[in-house]
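So the structure is just underneath, and the comments pick up after that.
Note that this complex is displayed minus one protein chain, with the remaining chains in position.
By written order: A and B. Residues from 1 in each chain.
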Amino acid sequence: MTKTLTAGLDRLPGVDQVGLEARAAALSTRSIKTTSKQWAIDLAISMVDLTTLEGADTPGKVRALATKALRPDPTDPTCPSAAAVCVYPDMVPFVREVVGDRLHVASVATAFPSGRAPLDIKLADVAAAVAAGADEVDMVIDRGAFLAGDLATVHEQIVAVKQACGSAHLKVILETGELQTYDNVRRASWLAMDAGADFIKTSTGKVQPAATLPVTLLMLEAVRDYRIATGRQVGVKPAGGIRTSKDAIKYLVVVNEVAGEDWLDPDWFRFGASSLLNDLLLQRQKMLTGRYSGPDYVTLD
Amino acid sequence: MPKFEYAPAPESRSIVDLAASYGLFIDGEFTDGGGTAFKTVNPATEEVLAEVAEADQADVDRAVRAARKAYQRVWGPMPGRERAKYLFRIARILAERSREFAVLETLDNGKPIKESRDVDVPLVSQWFFYHAGWADKLEHAGLGPNPQPLGVGAQIIPWNFPLLMLAWKVAPALAAGNTVVLKPAETTPLTALLFADVCRQAELPAGVVNIVTGAGETGRHLVSHPDVDKVAFTGSTPVGREIARTIAGTDKRLTLELGGKAANIVFEDAPMDQAIEGIVRGIFFNQGHVCCAGSRLLVQESVAEEVLDRLKARMATLRLGDPLDKNTDVGAINSAEQLGRIRDLAATGDDEGAARWSAPCELPERGYWYAPTIFTGVTQAHRIAREEIFGPVLSVLTFRTPAEAIEKANNTPYGLSAGVWTEKGSRILAMADKLRAGVVWANTFNQFDPASPFGGYKESGYGREGGRHGLASYLEGTR
């Protein structure tokens, strides 16, 4: 973390809340129908990081989830797989056991969700996850340090975690619900990207509000501008609170019109979600059969 | 080919029941006109939508007489509380029939359904709802204890927001106790005529609202009619000037909402992404057919290049095409005539050495279309920086200091609106203070509300519409 970066972060343009939210609302009136809806639903399925992050998670639970991520609709082989399964570090082996190399395995780490642990423990958490087979690590930033103005600490920790990840991809969770202002979200996005994030992610899912369309739009502006400035492309992952196909399609519209179609790819955009997948599957069946489906026609988990 | 192609999502037009021909709405009834009927077309397809009667002098006279009679016998003496309820009814009916109005507006005007559905028609209903509440509270309007209506209003409205302009005119007039004869623009008469049906459903007394269709000649008959007490006009400055001359020496009161050449000023510390949206909303909203459009972008030189790059990238995502498609951002130019004017004025931009850039969008073969366009390297001396273009064409100028921005922004005979984009609060207030314009949008643009007065300085007209100030234009004070 250099003085230049702090100065650079201070020079980021401000975000007007009303204007940002109006833009998100305007984009969410896009009407995506028929063939484009089919395409978008399949794309959304392929972008899901199917997630369980509960104290009650067991090997059996995560195996079932991993199976579902591989074949979300067992009755339809044309249905794409999810992008990844996202679990706590100790659950990583059970997922890897099921998915092999066919899917990414993401692990939260760094004393998720609060991040309130000494750095060496956070780094050990990361190392354990990677050693257990995670090829994606979802870390949380130190929001306390960020809000206290200690951006250097936040930056150093991300750099350290990135190093601990080795070849695993690093997703940096900003926990936008705790950062509160859009100005903070933009600043944290740039900070994370500068420190080496491969993805910036909205939320842990444990804090309300989690992902929102305006916050995701803002982060998409950040990755767009960051690529213009540095040439490096960074992905975006909204997580938490996205439950319906309609919502997911709104996010894809925003990706398309704000960051551009380069981000319309599971390598560059993900949904951190659990119940979203089933709604996507219900909608997919409706599109294919012309009938409204029901919850008994998609699998649990 | 784009990865994410949005499939066509057209709004159904079956909700609109178009008649082959329309008459004049006078004294609660549709009647034939004495003039030569004219056709109104869908500017997106050039399809003829309907034939519309032309009101001649005798028709205008009938309409004014009906309005006078209704004013004297029914509407004037009616307690404000009762007038209010009629207006509330109208507001509700408009909301109930909002989809129908939106589709018809888009068909007749060419604006995207997204805008007629989400902006025009909701505002129309809100306009009546807001003013309905004033009808029995006029003594609180700041004009003394017992303000009086003026009588019969002659109202002439433009084609850019046909139904919304009707609401701006009719709602305050009726709330204050006046009756009206309204002339919609000749290229967009249909929603006004459908509004007559709303009056029928609301059981508004005959003669309170009369609608006469026609072009300039009909308007002249209306303005010069000796029994008119109030003239309200929205349109071009030359016509406004002609009206002001016509009524000189009479007792007629006048409100004029005329042209503009608004500066949208972007400072280097602007909230940049929102500023880009504001620029786009400022000039491409409603195809730039907006009197308060931010048609001059004044951008601080230090960020001019960045702003232009971002603006062009944003403009490339604008979807131009079928106005009924829910995903269309930019619709059709309202008429062949207007398209010609835009082309001519834009051509002077080329001739005078400005650099033209247009969004890469395909224009439909039929209908009247103009791609969103910007001119860079424009100076105050260029015609495109001085004359109202009333189309999707933005002139980009630069400035170095706040004083220079003010100087350039105010260097126009117009004074309708202006925009300022900066994160510095005190600078916003200083700029707002110095801009000679009736509406200043700071870190936003093209916002409208019935509670917010709207109107210009200098040659942009006089009087306000909306809010307490707009209401005052239809009342005689006692203070």
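We take it that contacts are C-beta pairs under 8 Å (C-beta built on N, C-alpha and C of every residue); 3 or more make two chains touch, one makes a residue touch a chain.
By definition in this document, contacts and distances are computed from a predicted model.
K.L.:
Among "Aldehyde dehydrogenase", "DMSO/TMAO reductase YedYZ, molybdopterin-dependent catalytic subunit", "Phosphonate transport system ATP-binding protein" or "Sigma-70 family RNA polymerase sigma factor", go ahead and choose the protein name stored in UniProt for the chain not displayed.
P.N.:
Record says "Aldehyde dehydrogenase".
K.L.:
Shown chains touched by the missing chain?
P.N.:
The omitted chain makes contact with A, B across the full complex.
K.L.:
For the chain left out of this view, which of B:195, B:267 or B:462 touches it?
P.N.:
Only one listed residue reaches the unshown chain, and that is B:462.
K.L.:
From the list B:34, B:76 or B:142, pick the residue that touches the absent chain.
P.N.:
B:142
K.L.:
Identify the residues of chain B touching the omitted chain, counting contacts across the whole complex.
P.N.:
On the side of chain B, residues 126, 142, 237, 240-242, 244-245, 248-249, 251, 256, 258, 413, 428, 432, 435, 437-444, 447, 449, 451-455, 457-462, 464, 467-469, 477, 479 touch the unshown chain.
K.L.:
Which chain A residues would touch the chain omitted from the figure, given the whole complex?
P.N.:
Interface residues of chain A facing the absent chain: 16-19, 180-181.
Following the convention adopted for this analysis, only the chains that are shown with their structure count from here on.
K.L.:
Note which residues of chain B are touching chain A in the complex, please.
P.N.:
Touching chain A from chain B are residues 2-9, 114, 118, 269-274, 277-278, 317, 326-327, 423, 443-444.
K.L.:
Using the touch rule from the top, collect the residues of chain A that touch chain B in their complex.
P.N.:
So the residues of chain A in touch with chain B come to 13-16, 18-20, 22-23, 29-37, 39-40, 218, 221, 252-253, 256-257, 261, 264.
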